[in-house]
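In this view, the complex is presented without one of its protein chains, the others remaining in place.
Chains: A, B and C, in written order; residue numbering restarts at 1 for each.
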């Protein structure tokens, strides 16, 4: 039974590129087969509970703009929120959703009581999942909004906070497992510092390493077969966050021997804040074998904070999915819309339409990327560019069969003076433009 | 015998804080003992040959502004340059200098001939070192200016460039060893990419790892006991450089098992371009045990490229040297002025005065940092902040003696609800201001 | 009678540079005469009501951290807040404070009722001003926090919002006048856009110009002799704000013929976000004859949003006050601390100490700036650099007495080939370092 929140609306359907019906897909066609796989199975779309159902529309200079019937502190509100959320998942036809504990139920007076409330809402979710077929992409704990976490969770100077955070994550993994979640995400929004003056960097990194090790151990012990994902972000809310970017997370995982246990959930906006393109972070994670999932949004290129907008630039999406496909596509991961409405987009319709537009943009990017791969449009020129490394002598250098002296001697003997060759960047950019 | 370039100037002396003589030290007093060590031995100042003697004053929109008698392509010019350089080192009283091969002699037609010219100038340097007592802090190879390196050196798609780069580094390590250099630096100015469209990220990282492994092997084989240093930089000249920042370099070293062999040379300007404070990069390198040396300069906070200005903000220097001292100070490393005159600073005097000001700024920062350490001005509050971790239970969590379940159980049982405590940032900032 | 909020603390006193008493001034000595004027009269310090008394410690990823007895929605809370605020003003010994309507009293159901509450609290303020001698530096209206202003106030697409904003500003000017405020400030936090797609830039600029013209007319009509100030900011909360920076505001004022009526209130953090140094904005406002007042804080150079931290870098303050003094110092303006505690700085003491540190930093900067001016440390070399313009021919060019042809003819005839002279930047930077 409908809550009526979205009015008299029918499930959003694929109508093809020529449709000008705002709540219709022009490119996202779940059953369409792309590179041998259904689009739905490629993209694995997920809606983020927090932005769409918990965020009131505030920013640092203004308060709530959205008026939602489920805003409130009671469990009744929480249940109504769940009703509308699953209603939207179904209207959109997305296969997945994600949530933090704090999004789905109000905290109670004690840890134990808050945990009980989480169980209560999890039962609601379980029923709704059965009913709608919508699945949980990942669960996560909000270890950053409450003032107890103001100086970090795992990396707090107070071991009681570390303990509280550990208990919280345990609970959230339990619930994620119960709901069949396919991943568990850690975003360390307060794992970092505001000033080095009051921070013991080394101690905090040890805390973080220990915390993550316990999480991995626990996962194995309880037989949770989802993937543990870290979500990098360079800063905001803190001045510096330890999971700065993919490369930093990789070094951290290596330090604690966890690089085969944990992967990354890469967000476009976070990549931009770290000074990277989205495709860079994706390509790097793939090269380091830690690619897991993506948080899809876009950042305003002229703003220095996380704007979490819905993606709308198809050429950028094509480059992103090109990397995803080159990495073998998603396994447990997916495309989670960690995107929020602009705070002026007040209407229920806006919530639907924003997701429709974002999904279409991704679908269009995916199709372009798949076609480029099938045509070897970029991989052909790439192979040619590195072809020199196929020679026996080049392979010997690369495979530790030559010393610096031997190479130096050969350079002198053969009078090697390399001839630069065109990098053909503009040519390759033009090729991409044929596909988008 | 003086070249006359600096006119009728005497060696720069320490004259104390009240001096208003432009070419005099107001704070840098080499023999003054700070925390049990001479200032000269703490700071280990070094002049960078390239900016001060090889750079003509150009920028992307304009050409040469400096008119130096040694600008030219002959070995005579190279020798005159060496004369003036050592004259300046002596006038300043700096104990060290640094150079790339390309700074000190013109290339010749072949690799072998260029190498011979390097040997020739190295003999000149050796004599001057003996004569003046000035020592070589580090040597390095310029693997980024010549067009053969336009698509990278170790990470070039062409294995001939890899070979050429390997031969060049071998030669430069040989010369560095001969001259008693205390470190050897690799800055990968072109080790990165302009566009992912033509880049095989994984292949290039393998190339880089192999290259560095060979360098380390070679160092040991020839008994060079200096430190191998990587200098991180996020971008510029390329869109993305692989040695992005300290955290990235650490991950790279771990991947190739080199984290005990190689350290980092941290530059203020590069830290800023990567979105970090200088002190962050220093603190992180210390925490990861890869701190080696520093390239001292400053970046304009409003400019998005490497401005390489002389440092002039004492409070910032105090925070930087605080981290250096906390890391145990320099061993083989030092404070290299990788700083260039503004291109309008045409006069010989400017070259001297810029270094004098920069050295004074560092000395003043060092003294403030040392005093803060002696007073436990920051470390006292820091210990207090993390004191909770000294409890038995907290140590048990940190030392892998507790599981997530055990901790969660304790949180429930003890009804743990952490009480936030003030981070006291402004208090600590005010304390720093007492020292600078 | 004390509220007891700050505990058993005495008014903060000047104790000289050697004091290590946290709540004591080491440099701010109100009665000390600098360049012929008392420091208090130079600096004209003001505390911002909003950050210190209304802000709960939230950020985009976390909620309230501060626990203040005056947080709440009643007029009783508002009165308690006023008690503590004036207590702090008195403890600090600042001569001024500032406020928005929204900071000092809760809104009520209608405009008229909200206005009545403002009058009520204004009476409280008037009494406290008489009692303590603290004065109002400026008043202002909060036209950005309430959802009615989400799409702008003066520049809203809805003329009812324009009207509501006009009524609000009228009311706030009335109250400001009543309280003897020396300025009235307009910060257009929502006067801008989130996307050009839904924005009629030209229409909105016309609205803004009309609005400001009405404000100026009103001021004259009621005989308010304070200065109308616009506070530039480039973005945040919106993507683009119309009062981007000083230069933009100047163009806007010229367009509507208001450049003699309105001046600017320059904030350090806003300057940084616009890509400028603080001193640039100050110097430019002085050159354009629209310098009015300053909002003192600092922005984290590595963060892309407004961090509003207390200033702590003395060399930067010296350069800022150098510009203020060169502009003739403040007339109606002053140094308002638009700075907020870090959200982890929970203790009442933090609030005091942060201001003490900031005031000391400013005082120290002011003294350094004054000494530089007295010594002509910078102005001497500056005059020399532009001395060529004193020649008759140069003056003729500058005074419209030469045409392009005449000048071109002279260049050819005299064979003019200008000789570059050193800009001596490092020399001048070293000079500044003698004073800070």
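By our rule, a residue touches a chain if its C-beta (ideal position, glycine included) is under 8 Å from a C-beta of that chain, and two chains touch if they have at least 3 such contacts.
Keep in mind that this is a model prediction, so the values were computed, not measured.
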{"item": "Contact with the hidden chain (one of C:38, C:260 or C:385)", "value": "C:385"}
{"item": "Residue of C:29, C:207 or C:336 in touch with the missing chain, whole complex considered", "value": "C:207"}
{"item": "Absent-chain contact - pick from C:9, C:166 or C:373", "value": "C:166"}
{"item": "Touching residue (missing chain; options C:150, C:266, C:341 or C:362)", "value": "C:150"}
{"item": "Interface residues of chain B (partner: the chain not displayed)", "value": "57, 59-65, 144-147, 149-151, 189-190, 194-195, 235-237, 239-240, 273, 300, 302-306, 342-344"}
{"item": "On chain C, residues whose C-beta touches the chain left out of the figure", "value": "110-112, 115, 147-148, 150-151, 156-164, 166-167, 169-171, 194-203, 205-207, 210, 213-215, 217-218, 221, 234-235, 240, 244-245, 247-248, 250-252, 254-255, 274-277, 279-280, 283-284, 286-288, 319, 323, 378, 381-382, 385-386, 388-389, 391, 393-394, 397-398, 400, 402-405, 407-408, 410-412, 415-418, 420-421, 423-425, 428-429, 432"}
{"item": "Chain not shown, touching residues in chain A", "value": "20, 22, 26, 65, 272, 275-277, 301-302, 310, 312-316, 341-342, 344-347, 349-350, 353-354, 356-357, 360-361, 420-427, 429-430, 432-434, 436"}
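Methods note: only the chains that are shown with their structure count from here on.
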{"item": "Proportion of interface numbers common to chain A and chain B (over half same, under half different)", "value": "same"}
{"item": "Gap in Å, rounded to a whole number, between the CA centres of chain C and chain A", "value": "40"}
{"item": "Averaged-CA centre spacing for the pair chain B and chain A, given as whole angstrom", "value": "35"}
{"item": "Where chain A touches two or more other chains, by residue", "value": "147, 150-151, 194-195, 235, 240"}
